[in-house]
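Take a look at this one; I'll ask things after.
Every protein chain of the complex appears in place save one, which is left out.
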Amino acid sequence: MGSSFGTLFRISTFGESHGGGVGVILEGCPPRLELDPLAIQAELDRRRPGQSKITTPRKEADQVEILSGVMDGLTLGTPIAMVVRNKDQRPQDYKEVEVAFRPSHADATYQAKYGIQARSGGGRASARETIGRVAAGAIARQMLQRSHGTDVVAWVKRIHDLEAQVDASTVTREAVDANIVRCPDAEMADRMIDRIEAIGQDGDSCGGVIECVVRRPPVGLGMPVFDKLEADLAKAVMSLPATKGFEIGSGFAGTLLRGSEHNDAFLPSDDGRLRTASNNSGGIQGGISNGEPIVIRVAFKPTATIRKEQQTINDRGEATTLAAKGRHDPCVLPRAVPMVEAMVNLVLADHLLRQQGQCSLW
Amino acid sequence: MGSSFGTLFRISTFGESHGGGVGVILEGCPPRLELDPLAIQAELDRRRPGQSKITTPRKEADQVEILSGVMDGLTLGTPIAMVVRNKDQRPQDYKEVEVAFRPSHADATYQAKYGIQARSGGGRASARETIGRVAAGAIARQMLQRSHGTDVVAWVKRIHDLEAQVDASTVTREAVDANIVRCPDAEMADRMIDRIEAIGQDGDSCGGVIECVVRRPPVGLGMPVFDKLEADLAKAVMSLPATKGFEIGSGFAGTLLRGSEHNDAFLPSDDGRLRTASNNSGGIQGGISNGEPIVIRVAFKPTATIRKEQQTINDRGEATTLAAKGRHDPCVLPRAVPMVEAMVNLVLADHLLRQQGQCSLW
Amino acid sequence: MGSSFGTLFRISTFGESHGGGVGVILEGCPPRLELDPLAIQAELDRRRPGQSKITTPRKEADQVEILSGVMDGLTLGTPIAMVVRNKDQRPQDYKEVEVAFRPSHADATYQAKYGIQARSGGGRASARETIGRVAAGAIARQMLQRSHGTDVVAWVKRIHDLEAQVDASTVTREAVDANIVRCPDAEMADRMIDRIEAIGQDGDSCGGVIECVVRRPPVGLGMPVFDKLEADLAKAVMSLPATKGFEIGSGFAGTLLRGSEHNDAFLPSDDGRLRTASNNSGGIQGGISNGEPIVIRVAFKPTATIRKEQQTINDRGEATTLAAKGRHDPCVLPRAVPMVEAMVNLVLADHLLRQQGQCSLW
Partner (left out) sequence: MGSSFGTLFRISTFGESHGGGVGVILEGCPPRLELDPLAIQAELDRRRPGQSKITTPRKEADQVEILSGVMDGLTLGTPIAMVVRNKDQRPQDYKEVEVAFRPSHADATYQAKYGIQARSGGGRASARETIGRVAAGAIARQMLQRSHGTDVVAWVKRIHDLEAQVDASTVTREAVDANIVRCPDAEMADRMIDRIEAIGQDGDSCGGVIECVVRRPPVGLGMPVFDKLEADLAKAVMSLPATKGFEIGSGFAGTLLRGSEHNDAFLPSDDGRLRTASNNSGGIQGGISNGEPIVIRVAFKPTATIRKEQQTINDRGEATTLAAKGRHDPCVLPRAVPMVEAMVNLVLADHLLRQQGQCSLW
């Protein structure tokens, strides 16, 4: 509980930023899936630090090792354990954290909850924890691609107040990865990169919005009434560090429409497939996928750890100031793109197996 | 799975809009809680249809019966089953649904998923399902009030484009219930009521935003890394019918701030209690409650079922039109206020017991 | 937790011997199963008190009402709630229990755990709780019969030291129900009935062993490593009141054999179906069903509540004596036969859906 996610396609992550390593156990993956380990590593490379001038310069190779569950490139149906060793820890970068709680970070609440906390690097609250999610998400992606040709693509929709124009029906992962900010609107991407660099040089940070589309989703995923597909997607992405908001389809803006404007008219169909004239539903109706593209948006706050001096307290409750000296991301969004994709793939994979479980007996 | 929610304080709801009744089993409630059954009924009265001129005129008394788990007004620690009988079904109101899928409703996706669907009233997708949640939420509220004096208050923040000004630090449930739209900004409430009536007379519908605050929450609730408190709150409210978005604290607007503006500075404290100068975090940091008020917002789309004629298809995929004849809410928000409170209370109660489970042994 | 069982085919029971009623919610039943409500009631009739001279003379009709999840005789895929109203409570029969803890009953431990207990009839520890299990088990049976023609039959194998000879490969439920003790060895059944009557007239009680066979089980059920099929069967039947032991296949006697005697040789097969020359494995190898009949045995202790005077204590820890005055079963086994079948059917149904979930995608 807490470090596990999913029901049938279920992951359990472990690991702090200090200690021997981080990783994941994936339970419930169907047997006989041809697994491409390079594709798993490629996803980890998209999330690793040090990949560009707008991420933290920490160098972490994040080389994944698969310990179990795979033989000759095929899944066995047994738990798949994957581990990435910790390196380059430089605990002195975090030294001040030991005496001053970082504002809006997890230091103080972990201490309040557990009466103890990892001395360096954020412990479980470190972005390093997401390595396990991303590795398992890469397996979920392969399963969904094989079974339904499902395609999950996320991108940076907005940085600070700079908003991109992106066509969710055609955008590709190649276009997303064509620049270091992972925004497929090339012109806006350049402006975003400049903005992140400028804010970073100020010792400050910024946030933004990531959008994600699922094309060719399986139909019928999602369970009434609590495990609606959008509810599980919301939980999945809101469990990522630094998230503050979630939308599906029309989202908050949809509340400004009337029902007659917002409803998605069904179109006639010969093949039994549901199709709608608009997609304010974001591909999910009554908590169940209808086959139209699933579209979500996630708000990420500005990174909490900044070099600018801030007011805070130490662990005795006394006033102090803090100016972080570590090598921190001025903006988490470029590295969060593969995290969002991973969580979406994990939710879909889990619901696909749940749907198989209940509804494929006859 | 699917119809259950929570881990230690766990509910399972049942029931369609047709059939014998709807209800809930609550497992895991601590023993020896003095239970006020009138407070449970009072919450159900806040969500029932027919309570005012801006809700559906369907009359449903929604009288709850407690079948188990309570003796002499005290909980036994065993499952508490509560049931509300169905009445006043008038299936003819839903007759057209049998041949025409309602746009943006759950008819078509239930049929696609299960190959069968309840013939009338939305089945599990009916708002009637929320009776069980609201009844169990009323017990969670009593538990939290007794153990920590926790106070959960939700209200209508916006209807269509009419936005209220409400002070989350002082607003009371009495102020919320002072008018039929459940907006504690009295002047704006009048305008909201007019708007809902006008749109309803058009045969149309509208949506809006509900805000909810938790004052005096227990400190230390929430589990790294997937069961962060905000992640479970997001799932909880996004599992309510008609929801399209979720925010915690600064939400989407917070993405326009810099880190130095967004971070909540810790204030010196004598008593070990964490306090922050601002509350962009919305009371949760690193997924764990810090004791400051928890503030969330939820977007509700305009009601899908409207009297205006719409384009749709029948169950053979052929084009047809639909103009709903039933007695439907032109706006779900006034009745959704107790639903949001219930889900928030349920999440807090569950996390409180989980915190007790792991962290109270020594 | 605690009152729920299963993962995908999941039941939650509720209800005490006092209060409004007892029942169950069954989640996860596949849609479009033709449900025979008379078969559900028939199973309840097999477990109800007052059915013969060797059971408690309490008369309880135990009429089940299906509240949800079914329409026109077909399951909807949504939760199926079933309730049986409590009647004929006669709390005075249990009056002495209020002041004297019944030896080997649950009175004292419930009080120790919860600091409160149901004042009459055993609360959740009452055999009445099993009504929900039996009702849900009857649905599991119908699902398994339709999908695989699976046949689950249990019978009384031994009462006190009277052991029957029964051929597990051919015994029928009709033969089991041909006498009131539910032992298909007719001659031994007569002796068992006499024994139970004699012991009951002494104000005493006796136990015995129930055996259960599953013929035509689905192949491949059971999950490495904790949810082995025999492990879940063990938990399922050991959760029934009064059980003290569990065996699969050769059981404790098998420990007296050598490996070369105990191993089940595989037989050549044209059709890919596994067949073994012997069945010491009891139909399960490595935790997974191999298609041979599954055979288990369950030990039931003598009923704890007896009319004979016993030494005990009251709730202040003081010595007292107790001679129960209620109408109690001198032997639980005849009524426990449908309970064992129900639990076995529930385990198989759950594992069948889990197998579908993981292994039917390609």
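Every chain is named by a letter (A, B and C) in the order it is written, and numbering of its residues begins at 1.
In this text, a residue touches a chain if its C-beta (ideal position, glycine included) is under 8 Å from a C-beta of that chain, and two chains touch if they have at least 3 such contacts.
Worth saying up front: this structure is predicted, and the values here are computed from it rather than measured.
Of the candidate positions A:15, A:49 or A:330, contact with the hidden chain is made by A:15. When the omitted chain is restored, the residue from B:42, B:277 or B:359 that touches it is B:359.
Remark: the residues of chain B touching the chain excluded from display are 7-8, 28, 30-32, 77-78, 143, 146-147, 224, 352-354, 356-362. Looking at chain A, the residues touching the absent chain are 1-4, 7-8, 10, 12-16, 18-23, 25, 27-28, 31-32, 65-71, 74, 76-81, 83, 113-119, 123-124. On the side of chain C, the interface with the absent chain consists of residues 1-5, 7, 13, 101, 103-110, 112-115, 124-125, 129, 158, 160-161, 199, 202, 204-209, 219-220, 222-228, 230-232, 234-236, 238-239, 243-252, 254-272, 274, 276-277, 280-282, 284-291, 299-304, 306, 308, 310-313, 317-319, 354-355, 359, using the contact rule stated above.
Everything that follows uses one rule, which is that only the chains that are shown with their structure count from here on.
If you average the CA atoms of chain A and of chain C, the two centres end up 45 Å from each other.
Per-chain CA centroids place chain B at a distance of 39 Å from chain C. Taken residue by residue, chain A touches two or more other chains at 7, 224, 354, 359, whereas all remaining positions touch fewer.
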